[in-house]
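All protein chains of the complex are present and in place, except for one that has been dropped.
What follows is chain A.
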Amino acid sequence: MNGGPLIVQSDKTLLLEVDHELAEACRRAIAPFAELERAPEHMHTYRVTPLGLWNARAAGHDAEQVVDALVEYARYPVPHALLVDIAETMARYGRLSLSKHPTHGLVLTSTDRPVLEEVLRSKKIQPLVGERIDPDTVAVHPSERGQIKQVLLKLGWPAEDLAGYVDGEAHPIALEEEDWSLRPYQQQAVEGFWHGGSGVVVLPCGAGKTLVGAGAMAKAQATTLILVTNTVSARQWKHELVRRTSLTEDEIGEYSGTRKEIRPVTIATYQVITTKRKGVYPHLELFDSRDWGLIVYDEVHLLPAPVFKFTADLQARRRLGLTATLVREDGRESDVFSLIGPKRFDAPWKEIENQGYIAPADCVEVRVSLTDSERLAYATAEPEEKYRFCATTDSKRRVTEALVRRHAGQQTLVIGQYIDQLDELGEHIGAPVIKGDTTNAQREKLFDAFRAGELNCLVVSKVANFSVDLPEATVAVQVSGTFGSRQEEAQRLGRVLRPKADGHEARFYSVVARDTIDQDFAAHRQRFLAEQGYAYRIMDSVDLLAAPDPEGTGSAGSAGNAEEPDEV
């Protein structure tokens, strides 16, 4: 017992007491190998996973350091079994390595012959390897570099990839830091990525991931392929790159459903490259069309499965993944690890907020009691219709309208899942609706109007979940979502987290029907944010409707008694 800030649990979670004087030092010591799992107000939870330990090994840490960090900061003696397990797990990394052989090309080498024998006996490895060069070395077909890494990770013997990268076609790119500069954490992220070669940078929404991408490109000084989620996002990348770097409009190409330009820097959407015609991917040529020196994956947690397959073939190129969260609803975190690379940098959301780079947010869950007839209808609804029903009730619509009215004059987004509901809401509020069938031109026009303040309120469907940059949105009202998707909630909150010109506090409302499946889903969605330190306040719709309309100043109407963040 030495009164340290860290408690090491036998299930390999680490609890860090945030208010402890050594908390910051401890966080730095454990960050290389432990994944931040939850960051609520008092105790942050980190988890030690094999992936995390191998991440640490990849970054040059050894088991001794990990054990020392745990032992030094632990409040209670660290369970012996856990230390042994850490040492054993870390020792698994690097026993196998992929490297370039002067005559045989790509080879898999082992420092521990039995391990090599073990993995070579696996049926999944056999088709990926060639001839045995000597007892410790076996040839690997260069095209299987990604595959074999994926399979080896699954077998529990992750291979260290020392085969290096191709430089790609050189192209001068520089940051133009005249009236701005990379923030310290962005700088660290770029350095972390470049040092590691390939990997993932985890930053919250609104923390400027695009600039990390730009920084990485400036480091690489090579032609770059950027994969983004959709066209709007592609345009924003282009806009940002033109503004922040030496690149000109002509040097940046867009490869999307409408345009097929291939330039030194090309931005492609996931949609277009995963389009399949007659059983083949016609746009796969994009990857081979130039000698790319860097590939940037925006929103890695949304990477569609086929992209993993393509990525497996791109192992010789540097890869940068950008994301707000490594949590994938489909659980393919290990593919991200083996194919894009280990996590190279992350910073807790709250921390960046504390540094003032993202706006503080007040999250409010508004609980709506359904009317008796709605409850009856809900009870008799088909199971698969239940969520849709309770998420789109009239009671919720009335509460949403009240919320919009209350914040009249502030830039407000109403976000929902169901088009009918959104159309109806748009009609009642008198705001335009952006949904899947809205043309890009129309979207950009509305976004511009919203940015300019000509429009105060927008109703958006989930098309606006990703990469829509609406700098002045200060209020977001979520009426329905994709069931319990945690990352969607994070994205939506991200809409209001961009730093505001006046430092105004952002407000995020989630309207939830009480005692229904809607509430369960909301709890699931919020868990991610609550774990990131965003405490949800709960408000009763009755209080909200009864409260006098305070003409815009949100805080006056809040019925909750939680601590109010700093008033403006």
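By definition in this document, a contact is a pair of C-beta atoms (placed from the backbone, for glycine too) under 8 Å apart; a residue touches a chain by one contact, two chains touch by 3 or more; residues count from 1.
Following the convention adopted for this analysis, contacts and distances are computed from a predicted model.
The subunit not displayed here is recorded in UniProt as "Helicase conserved C-terminal domain-containing protein", chosen from "Aspartyl/glutamyl-tRNA(Asn/Gln) amidotransferase subunit B", "Helicase conserved C-terminal domain-containing protein", "NADH-quinone oxidoreductase subunit C" or "Sugar ABC transporter permease".
Residue in contact with the omitted chain (choice from A:81, A:376 or A:546): A:81. For chain A, the residues in touch with the chain missing from this view are 1-2, 7-11, 13, 15, 17, 38, 40-43, 45, 74-81, 365, 367, 514-515, 527, 530-531, 535-538, 560-562.
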